[in-house]
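Missing here is one protein chain; the remaining ones are kept as they sit in the complex.
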Amino acid sequence: MRSRLFHWAPVALLPSLWATPASAEYGLNMTRGVTDVSQSVYDLHMTIFWICVAIGIVVFGVMFYSIIKHRKSKGAVAAKFHESTVVEIVWTIIPVIILVAMAWPATTTLIEMYDTSESEVDIKITGYQWKWRYEYLGTGVDFFSNMSTPKEEIYNTAVKNENYLLEVDNEVVVPINRKIRFLITANDVIHSWWVPEFAVKKDAIPGFINESWTRINEPGIYRGQCTELCGKDHGFMPVVLRAVEEKEYEEWILAKQEQARAEAELAKLTFTLEEQMERGLAVYTTNCAACHQANGAGIPPSFPALKGSAIAIGDIEKHIDIVVNGVPGTAMQAYGNQLSDVDMAAVITYERNAWQNDTGDNVSAKDIVDFKNK
Amino acid sequence: MSAVIDTTKPNHDDHEHHGPAKGIARWLFTTNHKDIGSMYLWFSFAMFLVGGCMALTIRAELFQPGLQLVEPEFFNQMTTMHGLIMVFGAVMPAFVGLANWLIPMMIGAPDMALPRMNNWSFWILPFAFGLLLSTLFMEGGAPNFGWTFYAPLSTTYAPDTVTYFIFGVHMMGVSSIMGAINVIATILNMRAPGMTLMKMPLFVWTWLITAFLLIAVMPVLAGVVTMMLMDVHFGTSFFNAAGGGDPVLFQHIFWFFGHPEVYIMILPAFGVVSQIIPTFSRKPLFGYHSMVYAVASIAILSFIVWAHHMFTVGMPLVGELFFMYATMLIAVPTGVKVFNWIATMFRGSLSFEAPMLFSVAFVILFTIGGFSGLMLAIAPSDFQYHDTYFVVAHFHYVLVPGAIFGIFAAVYYWLPKWCGNMYDEALAKWHFWLSFVGMNLAFFPMHFLGLAGMPRRIPDYALQFADFNSISSVGAFLFGVTQLLFLYLVIKAITKGEKATDQVWEGAEGLEWTIPSPAPYHTFSTPPEVR
Partner (left out) sequence: MVEVNPHKRTVLKSLFAVCAMFAFGFAMVPLYDVFCDITGLNGKTGGRYELGDARPEVDTSRQVRVQFTTSNNENMPWEFRPLEQEIRVHPGEVVKVEFYARNPTDKTMIAQAVPSLSPSRGTDYFHKTECFCFNQQELGPAEDINMPLIFVVDTALPEDLKVLTLSYTIFDQSALLESAKLDTDDSQAAVLAAR
């Protein structure tokens, strides 16, 4: 970490440092981003900012002149004037002209953002409490992206890594130089999907679909966050995109499709309890631990404990039912459409054997498939 | 209601010869505008401290990255309750308190028009906030969906305590509406002979317009929480897409209330500053008429800009453009006000006692808040600012040095009239400078945080935001602790301050300065003649 003292300097020197290119490094100003739109937004932002600075200098200049020159302690005698229609009209009209000058570039930028021309990649983004789901329309690629920062870093028992809170298990891979359309919706409450480098921020609203688009100019990893309060873990659902060359993107799509096929193959195999526990722990940590906690103790009453619970040590089918179909009217989601059958089997096995639940049950992917087809 | 109205018949003859009742009964049953005004002010200060403690809990957690003190669930309860308490419990009652104390004295009326309703509208508040605060100790915790309580987080996904929250909001709404009706009736019907509308002090003007805003939008707030109640308990689907409703509808109704609400919190402060700056410039207010028209146009415009809070919900292009232009337009009357204040100071004979210091800081810092507001109005760049700390910085700049500094200025300015004693000027200057530094330290870095990409309402943040968050927390604690000095100052002034003159301030003008200090329990029993 850089010295803290160093960071005080810009505060003292503002706003002159605000616009210097170097300032981006210290997180002082809006990013220029990596798209034409984000560049226009940045330019617009700076234009308005400098206009405000200019107005501020004039207005506060007059004010401080008075404060310094027209003090009673300096023997200033108050003038008597208190009205002037001409002046009032002048300082009504001048701001109007300035505003029109501001509205012009704002309008053109906005129209640019609302472009509806044909896109080449369509990604449907669904906000869940508290993760994002990405479906690449027409390719069959469909996955969830969870924050991957370990709890130990959040609770200060481990050193925080560079991308603390801004890292995910599955990055969204997108091609550069192609128009990408985002279709944004939500599964439960309102979320908002934001990537500052693209100047794309759109609310994800349950039952409704929103759209936005981008065309990325430079390869790189771009990070954003959910920006609409969506409950407990609102602060822990980052967005991470990796923009790559078109060819690499094509390969990635193929690899993803292959991976899905392999996953389906896995469902036919059987695993030992140890293998299941290992896989189950990973699935549990990303999907379940936010509410039920890593130690299975939950946060009663909203999020019940799994350790020693009647569900986790009772009837297996009931347990599968709850995880697959959720519990209506509670925060327990239906994971049947979210987890693969292999992961589902592993996490249920984990929950039945961790924290001294020790049932010894080994639930297989086949059990899940059978349950779903029952 | 008719019983309430009947009480206003002028049968107060017996009042003129006795002072306040003794003991607790004085406060429980009082119909005296000065008593009620004081109670409002003390209540709002108590709420200011409660809401402030919540803010400090938030800032303490955000002092460093990682979760140290509170869990995210409790953090969300803190942000929600902080917002609700500051808006409805601290700022609004403080201005109602000032209205109670000052409006009758400024227009030469013996009391508020509807004194018993006045008592009632105050005493609802402690119960409303008692109810709201009690949810902190209930199972499931306090409301955790933000002070803007967007559906469906606040309906389908809310803790059970949402019902108490709704009931609390209803009670506050009733209290505010009664207060507003009282202000309107007082101003329209009880002005001293010769006090035409265009001779009224600006504080009275701004409050009249505020009262109209309250009457227009508090019922809409009541409506929206009623719809929530029905969605939560009676199976309706106002805000649920499954039943043909729409969560975005909630935001439209909420902000139809919410945007005028912003002006409800700032217009009376405009009035206060418009009283104070001429006094300490020893020069009449510049452009009185245009000030009145500016306030009125701000109030009217406030009804057609609400969707600028919702630029990212996916509005059609024309909608975005309309709300962008309308919002930018508000800068014009606001600018006129700032220019008029500065023109009032220009070539005056300035002195800088505490009320003036707070007023000058108000003009400067509120203008900075106005600039960030203008930036936020620009829809394309709002996509980058929306729901980040830039917004938090913006509204704290208009509310803390705006509304709160306005209230401090008012208290210092009129306290000698209220209690008959001067406050300690040296300590008050300390209060000002510590507040000024603390406040800027707390909120200026938030601009940078927001621009650099920190979303609001998060309990933990990425490492690049760490430094500015630490600075901000230090500033917040400085600002918070300084307010205890204010409490001490006020108590000291009341108990052992130096005796104030009737005129109090050299340049002060207005009916309230013609009566003795402290103001007698009953004033203007015979209306004064205004030239």
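Before moving on, here are some points about what is shown:
Order as written gives the chain letters A and B; numbering starts at 1 within each chain.
Everything that follows uses one rule, which is that a residue touches a chain if its C-beta (ideal position, glycine included) is under 8 Å from a C-beta of that chain, and two chains touch if they have at least 3 such contacts.
As the structure is a computational prediction, the values presented were derived from the model and not from experiment.
Only one of A:Leu137, A:Ile221, A:Ala260 or A:Ile311 touches the chain withheld from this view, namely A:Leu137. The chain that is not drawn here is touched, among residues A:Asn325, A:Ser340 or A:Thr359, by A:Asn325.
Touching the chain that is not shown, out of A:Val77, A:Ile209 or A:Ala310: A:Ile209 (per the contact rule at the top). Contact residues of chain A toward the unshown chain are 116-119, 122, 124, 126, 128-129, 135, 137-138, 181, 183, 185, 187-188, 205-211, 321, 324-329, 332-334, 336-337, 372-374.
The chain not displayed touches chain B at residues 1, 4-5, 8-10, 113-114, 177, 180-181, 184-185, 188-189, 215-224, 226-227, 235, 238, 241-243, 246, 248-249, 252-253, 256, 313-319.
One rule holds in what follows: only the chains that are shown with their structure count from here on.
We define each chain's centre as the mean of its Cα atoms; on that basis chain A and chain B are separated by 33 Å.
Contact residues on chain A toward chain B in their complex (touch as defined above): 1, 4, 7-8, 10-11, 14, 27-31, 40-41, 44-45, 48-49, 52, 55-56, 59-60, 62-63, 66-67, 70-73, 76-84, 87-88, 91-92, 95-96, 99, 102-103, 106-107, 109-111, 113-114, 129, 153-156, 160, 162-166, 188-190, 192, 194, 196, 199-203, 205-208, 210-211, 224-236, 299, 301-302, 331.
On the chain B side of its complex with chain A, the touching residues are 65-68, 71-73, 76, 139-140, 144-146, 150, 152-153, 156-157, 159, 241-242, 246-248, 281-290, 312-314, 317, 320-321, 324-325, 328-329, 331-332, 335-336, 338-339, 342-351, 360, 363-364, 367-368, 371, 374-375, 378-381, 383-384, 386-388, 444-445, 448-449, 451-453, 455-468, 470-471.
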